[in-house]
Structure formats: C-alpha cells, structure tokens
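Note that one protein chain of the assembly has been removed; the remaining protein chains are unaltered in position.
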Amino acid sequence: MVRIQKVESFYAKLRESATSAGSENPLLIFPSSSDVDSICALKVITHILESDSIQYSCFPVSSFLEIHKYAGPGLCSSSESPVTILLINWGCHRDLKLVLKLGPKARVFVVDSHRPIHLHNLSDYNERVVVLHTDDDERQADLAYDFHVSKLANESYQRGDESDDEEEEEEEDEEEEEEEGDRPSKRRKMDDGVKLFKKLKRDYYKMGTFHGKPSGCLLFELSHFLRKNTNELLWLACVSLTDQFVHERLTDERYQAAVMELEQHINSSGNIDKVTSVTLKDGTKVRAPDCSRISYEEEPRLMLLREWNLFDSMLCSSYIATKLKTWSDNGIKKLKLLLARMGFALIECQQKFPYMNNEVKRKMKQEFDRFLPEYGLNDFYYRSFLRLHGYSSKVSAADVVYGITALLESFLGSGGSSASQQFGEAYDALSLNNLDKLQSGMQQAIKVQRAILRQGSKAITKTGCIRSGRKFRWVKVDDTIDAKYLGYPQALTKFCYFLMDALREKGARMKPILCACASQELGKILVVGVCGKPRLGAVRGNAFGNAFRKAAQESRADYFHELFESSWIVLDASAVNSFMIRLTEKL
Amino acid sequence: MMYGRKGYQLVKDFASGEKGLLKPFNSKLFDETIEECEQNHGLIQSLITKMQQEGLDVQNNRNADHYGALVHHLSLTRNKRCLMAYVHNRAEIVRDLAWRVGLVLLELPPDIQEKLTALEKDYFKNHSKAIKSYMGKLGIELNVDMVPPKDPYIKIRVVGDIDQGIMMSDKTTNFTRHSMHFLKRTDAEPYIARNQLTYPPCLIGGKI
C-alpha cells in the first residue's frame, strides 16, 4: 500500500484504477451500514464519481466477510479481469490482504476513520491496498505516535508478520533473552533491532482503537479541491462531524478545530447572504421557498428538542438525565424545580417544542446559562450546525444523526427488513425532500432514548444489576421489549456511556463498561464495550479488540467478531457469563 | 328493454378504469350489448313487416311505426358504436403495450396477459409483426429511446428481485436487492421500462 499524503492523489489513483482499459467491472463500492458518517461519505464520493462519469455499483455491508457475496470472483482469484474496490468506513484496522484473501487483480481503496490503521495496510510494498491517510490526520491524532510509522509499516510487511498479538511477542522476547547469554555480540545487536521493532509495534497497537477525521469531512475536502463541492455536500460534512461528536468518538479540541474549518466553508459559500426573501412587483415580500442554507449556532445538549418537548427532552437526554438523576422521583423534582426557577411554566415545557411560547424560547439560553452551572452542567451549549430549508424546516445536525442512526439500526432478523434495506431508507432520509422519513427516524430515536433511560434507571437503582469486576463492569439488558431498541451496536454503546456518566455522578471509580443485549438473531447476544470518552481525556483508545476474540475462542461457543468495531461482538446467549469470566483474565 | 343502455354501461366500464391500463374484458356486458342489438333488430324487423303488411312505403311514410323503427335503428347503431369504441380503445392500449413493453406476447407481464382476450392476443401479435417489419426495412429500432436522453448515465436502486449477473454493454454487474448503481442509461432502460408495469417496482430511477 502507498501511504497517500494528499486526498487528491488518492482520488487520482482510484480514478485511474477504476477506468483502466480491460476492466470488465464497474467500480465496486462497499459502504459500512453501521454509521451515518459512512452514508455521508458515500454521497460525497458518488457525487464526484458521477461528475467524472465513472460507473459504479454500491452494496452496503455490515461485516468484513459480506463483501465476498457481492464482489464476484475477481476479488480472490488471479485469472479474472482487474477489479477496483472502494471501502467506506471500514477495513483499516485489519490486514485486508489477508482477511479478504485478495487476489493479484484486486485493488482495494479505503476511506475509513477507524484507527490505528493496520501496519500491513500502510506499507508501501503492499500494492493491493491503498488507504487514505493525510498529514492533517496524523497531526490531529489524539494519541500521537513518536516514531516513523511508515518505516514501521514497511518493516512489518516485509517480515510477513501475520500476528500483531502482543502476548505472543512477549513470549518470543523472553525466549530470545534466555538464548542471548550464549550468543556473540553481533547477534545481540541484531536482537536489539528486532526487540526495538517489536516494541514499537506493540506501542503502535497498545493504544487501542480510536477514530481519525470523519470520512465525510475528508471527502468533502476532496470535493473542495476538485471544485466540485456544493452546499449539499457541505451539509453532509457537518453531519459527518456531528456523528462523531454525538457518538463520543472525538475530543473537544478536535471537534472545535473541525467546526472552525467547516464554518469557514459555510461563510465562503454564500450561506450568510443567501436570498431568503423576494420582493414582488407590488412590494409584497415573500419568503423564498427553495432557499436552503446552513448556519452555525450554539445548541443545547438536548437531543431532538425540535421533535419533542422541552421537559421530556431534558428528562431523557443523557447529559442532563445523568447529572440530575431524572430516573428517580427526587431527580424529577429537581428538574421541575429548575424549570420553575428559570421561570418556565411546566405546562409550557410540555408543549411540543415548535408550539412552545416564543418568549420562553428566546429566554431559554439566558436562563440555562444562569442556572445550570449550579448543577454542574457547565458546557450545556456547544457549537453546532443547522440546516434551514423552505418555509419552516429547521433541523440540527445532531438531530439528523440521531434520526438516521435510528433508521440504520432498525433492521430486523430474517423475514423483516434487512440491514441493506435500512441503509437504503437512511440514505433517502438524508436528502432534503424526504423530511417525513427523517422524522420517522427521529421518532424511533426518541423511543431508543426512552429505553436507555428506563434500563439505565433500573441498572443504577437495582443492586447487583451492574456486575463490577476488577478490570471492568458489565450489565445485561434482560427486558425483552427494550431489547428491541437496544439490541444494536450504537444504541447499546449509548447505553454504556449513559451508565458510565451515571456511575461517575454517583462517585464510583471509573472503569471500562460492557453491555450485553439480545440481538435480532434468535439465541444470540450482542456485547459492546467502552473504555472511556475521548472528550473527557481518555488516554487510551478502546482496548477490547483482541481480548474479546481470545475470550470468545476460549469459551468454546459460536461467536461473530466480524463487525466493523473490534469492540463489538456477537455471542451465543449461553456463553455470555463464561465469556465475561475469561475476559477478566485477558485484560 | 332499454335503448342503448348496455352500450352505455359498457363504455362507462371502460372509462372507469385507470387511463392506459387494461381491465379484464367485460364479456358479460359485451354480450348483453350484442343481445340488446338483437332485440332492437328484431323489433325493427317486426315494425317494418307491419308497415309492409299495411301496404305502406317504409321509407317515405313517416308514421309512428316508421319513427319507432328509426329509434330502434338509432339505438342499434349507438350500441354498435359503443361496442366498436370498446374494442377500439382496448386495441389502442394493446398497440401501446407493444411499443412500450415489448413486441413478444409471452414477455408481457402475466398480470397483463391475463387481461387480454384470445382475439386481442392475436391482434397484439399481428401488430407487433407490422412494427417489426417496418423497423426491419428501415434498419432502425424504434421502440427504444422513448425518453429524450438528458444524461447518458443514470442512478438506480434495486428494490425487488432481479436476475443476478446482468450483462451490460461493456461491464457485468450484480443486481442484488438494495444495491445502488450508476450506469449507462441505455443499459438500465429495459429494466426501468419493465418496472413501470410490474408491481412491486423493481427499480427506482432518477436523481437522488
């Protein structure tokens, strides 16, 4: 693989590969169906490809091995014609050449925010895989490397190392140390080199998994360089960034920096002085209905406020709920008291937000800024993006993320709607003229959040629900009704963070937390694990990847570890307890 | 007995359908209209016979019977016009099917085939032959390109089930359910045209 420094040269290579003579296949695109960033990135790149008349076929996938269903024989065999493949938001952290069994005629291009990138994918000698990895990306990485990654990558690839397993290497090191005493000093020097290499490799992977710049933003930059950017694409970049923000995938600094960049784009593309009203011949002023523009404002951390009412949104949004403990009677009283102190009538707050008294809406920010710090809510407002369209449509990027994620995560088992079908729904909902689809997604998101609150309250208040071990805590969602909402990776992850926040408020020591919940497949349980929020200065990324796999292997039950986050795994229902026990040993 | 009533009902039945779409052939009403014509004819004959028996010149003697016969005649011709209109309008749709969907009867969607009478199927075949013959002589295919070409490429999504491994002009691709494609308009057209007549729809076309 060649480590590309610039987005444009990545695209140039992709284009060249896709249009090479003799290619019988259109460009095959495989976007992840696990997050909104993937859909945004897909829309941006297809806009660019279409403008260059490059034919493509796109198949949404939800796990590593699904690609074989659609990619055809050219992927693995050597006798077929060349095939060019683009992966969106997956693939970085596993050795693609190995895992996908790439044949000599396949070329895989990867745009993925997952980090760290597997060293073999990064090597200049790997001609099958090309990963988009920019200077900015390296500079902004939260957990900085202080060695030359490219050298390490090439070294690793050439050695043909197939495992980046920390423990096996430690064992090897020990063996070498034992032998060392018998060898001459020359060998010792070589051993030193090998030792250093192994140490660096360990350090590279030790930091766990985390995320780099959102793919949607990266590809928007590409569209900007190529002068093919539009307001629509800019909005998609805003949504991509907000997706990472909502799902706790980046630090505040990175978020602020990215917001400033996007604000510059928003300013320079005429969103500020867009014509919003037209004056007719007789002097009547009319709002221009087709006008659509992006603005940035301070938004409160209240999810789906515009689809909900103020009271419920405050009750259920993780930020406030965990601070005020709104699952308890006491908490609800506190909330009501707070609203009263701010001078908002309770009945007013329970009106659907768009119909709420304008006076109240105007005073909101002022009052919140005044009273919330008392409750420890210091950063209630954050800089965010809004899209204004037509006469009355005003939607925030965060709400879009909630809605679309809920749409993605409403696929059912066999017989019901599949993940690919939901991907199509989510894809449609992202365009301007499908507001009702988006709204149905938002309503679904509200249901999910209520489930989080219900189960969260149960877990916190009922003793013994959250099992606490030395290395981590874990909890299982037993309720079959709420399992329908929580049995999906992102929803379950949100639940984990909710519990983490609630426990922190209780004064408990911070530990990684795992949640288990019945998935759509009968008899299977989904387990996700989180280590901490980058926003709050977590030093390590998510460390569960390898540990999950090993613990699952040892528990001797069926497991599925092919989802796009290594901290997500699906197990047999019966194996969960033994999995947790073995996991403790691995961490 | 009613004057032209069945014919009226027959035409109304046709008009109540969706424009351009075939309903099943209403044999019952059709036969009843024919029956009505027979009745009219019978009555005309008896009135004429009566006049002749009275020694009156049928053409010029404008008496009640004369007018009676005239009324029956007009009712009959009216029914005939209705019958012809019914067959004629359906034939128009049959011709349209040949142009838009395809010239081979058996390739028409089954739910359409079952709405055609045997005679209409013959008519379809004959008309297809006429079109094919013309196109052959000119050496130009006329039943493609029905929509003005705005873009050479089009974006589609597959919603239903289509055979896998479709061969395109220069590329092969896999039309799995829920996949999206950007391809040459001419490659996609046959699938889109077929889609307009099948339910549930297989392809969604156009810009997204």
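Here the chain labels run A and B in written order, and each chain numbers its own residues starting at 1.
The rule we apply is simple: contacts are C-beta pairs under 8 Å (C-beta built on N, C-alpha and C of every residue); 3 or more make two chains touch, one makes a residue touch a chain.
Everything below uses one rule, namely that contacts and distances are computed from a predicted model.
Peer 1: There's a gap in the complex where one chain should be. From "LANO_0F05754g1_1", "TBC1 domain family, member 22B", "DNA replication complex GINS protein SLD5" or "3' exoribonuclease family, domain 1-domain-containing protein", what does UniProt name that chain?
Peer 2: The correct option from "LANO_0F05754g1_1", "TBC1 domain family, member 22B", "DNA replication complex GINS protein SLD5" or "3' exoribonuclease family, domain 1-domain-containing protein" is "DNA replication complex GINS protein SLD5", the UniProt name of the unshown chain.
Peer 1: List the shown chains that the missing chain touches in the full complex.
Peer 2: Result for the missing chain's touching partners among shown chains: A, B.
Peer 1: Among B:M2, B:L21, B:V104 or B:A130, which residue is in contact with the omitted chain in the full complex?
Peer 2: Considering all chains, including the one not shown, the answer is B:A130.
Peer 1: For chain A, which positions touch the chain that isn't shown here?
Peer 2: Residues 19, 21, 52-53 of chain A touch the chain absent from view.
Peer 1: In the full complex, which residues of chain B touch the absent chain?
Peer 2: Within chain B, the residues that touch the unshown chain are 34, 37-38, 41, 73, 76-77, 80-81, 83-84, 87-88, 91, 95, 99, 117, 119-120, 122-123, 126-127, 129-131, 133-134, 137-145, 148-150, 152, 186.
As a convention for this text, only the chains that are shown with their structure count from here on.
Peer 1: So in the complex, which bits of chain A are touching chain B?
Peer 2: Residues 23-26, 46, 49-50, 53-60, 69-70, 72, 418, 420-421, 423-424, 427-428, 431.
Peer 1: Flag every residue of chain B that touches chain A in the complex, lowest number first.
Peer 2: 152-153, 155, 157, 159, 170-174, 176-184, 208
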